[in-house]
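My questions will all concern the structure given below.
The complex appears here without one of its protein chains, the remainder shown in place.
Entry: chain A
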Amino acid sequence: MELSEHIKTANVEDVTLIRPFLPSLKGTLCVTSHHLLFSDRKEDGSRQLLVLLRNIDAIEKRALGSSGTVTIKCKDLLVLQLEIPGMEECLNIASSIETLSSLESVTEMYPFFYRPSHLSLQGPWGLSSADQYYKETERLLDRWRISNVNSDYSVCPSYPRAVIVPRDVDDDMLVRSARFRHGGRFPVLSYCHHRNQMVIMRSSQPLTGANRKRCKEDELLLQAVIDSSELGYIMDLRSAQQAQQSRMTGGGFESKSCYNHWKRLHRYHERGKVLQESLIKLVEACADSSHSVDRWLSKLENSKWLSHVHNALTTAGLIAECVERDGHSVLVHGSEGTDSTLLVTSLAQLILDPASRTVYGFLCLLEREWIQAGHPFQQRCGHSAHSHTRLKHECPSFLLLLDCVWQIWRQFPLALEFSEALLLRLTREVYASDYGTFLCNSEQERCALGVKENTYCLFRSLLKPEIEEKYLNPLYEHTDLAIWPSVHPQSLQLWTGLFLRWTEYSQNMEDARDEIWNIKKEHRERIGPDQNNHTTSIHCETFTPFENLMDELTVL
């Protein structure tokens, strides 16, 4: 069935569009296979609104005499209202949108049809890979190697073809270790610290099961990560009790007796449904337009969103502290190792690694640690906070990551090269995009569907030919130091730029940003293109020390 066959009514005239904080408009509404287009068709500077159907999370219709009102709730949290004359047209439009916004087949999605004239499909796709990271990171050469054991995705379906593993561990051992890990996600290198060569590894839980199975190769693999004299830490993102219970369903944890050079810490992270519901509650509280917002702070607290932010930053800080301060390597996993694990390993890198704080470095980090590492974007981002459909695998892990990054950005206004605008753009793209970057659940799926051959890469387009100014932080200044975010509730703020973007007027902040850019440009004009770095050395940032949280943890 052709997509266009779902369109029962393509055009309606005299539709009224109502948006928050803007005057309502009258005009023509069109439904195409992938877009909702509204235009007031004015001769002088007509106003248009183009909404990707994929961006629509929920649609509500209401009859109003002979006409109908359709409320469209988008995944980027925008809520629109359309008043459509004629009940039949209204119902037709609503049902077309409903069908076309929830297409299951990836190749029918817009990225496969998006063909802008200025881009070519021939160019390279993506920015980074394990291969490239390995080549660029000299410090890895001695003790680490690239393994192509997963080149046909048979060892681990959710891993990329190439992964970085200890040099002394051969592919056979990797295969055996993979059989002992949930979903085949054997321990691989995520980050190697530039100061002391300590590493962050990630994996999924070991399948010890009820009868405490062991896997010699898995034990050796981990042993090869550290010297025999050293001690490593395993950061298990479940409570000790949960880890115990998971043995009943075939999962488990690394017991002290089998992995005696590794010390296990448990830090409980909420997952899946709980996170999704937290997001829903938060968005509800933000959209509450009743004037009795005097309970706002309680509602914000009850949504628990900020406590998830707190939790993620705390664990990331802890991992970074193990690596930088105490000089230990860390293995991170929860159950599947595809959500919280990626969240905390990427945040830890942002704290530790100055290279990941540039636009390029940050996008590379996202590509390696989320897209190639097999975060199931399609499942997690199927719906956002408005949907009425029963949730299956939805979970805003990636949104939580971006929020945490925003908190760091806010606390260290000089440390990140990118701006809030880039983070906001990513929050939109991950749910609905012209680009193929966030499609599918793994490299294997992307490969099978020819995503790289048939769609454009978001990250490449963000960087080409020159990064758009609005994505840059005018105050950025490179620092080699680790940046330790403060994680206290008093230091964490609601990300108003995202959650209150459509509910309250946020123009002030945008104006202010523009003015800061102007100040910077004036300086630059006076100075000429040839800037200098003379002053970098004299500047020493006052970084917040991350207090030692180690004693609060259950050390097993």
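The rule is simple: a contact is a pair of C-beta atoms (placed from the backbone, for glycine too) under 8 Å apart; a residue touches a chain by one contact, two chains touch by 3 or more; residues count from 1.
Note that in this section contacts and distances are computed from a predicted model.
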* Hey, which one's the missing chain according to UniProt: "Proteasome assembly chaperone 1", "Myotubularin", "Sister chromatid cohesion protein DCC1" or "LL-diaminopimelate aminotransferase, chloroplastic"? -> "Myotubularin"
* Going by the touch rule given at the top, which residues of chain A touch the chain that is not shown? -> 286, 293-298, 300-301, 306, 411-414, 474-475, 477, 486, 488-491, 493-494, 496, 500, 503-505, 508-509, 511-512, 515-516, 518-520, 523-524, 526-528, 530-532, 534-535, 538-539, 541-545, 547
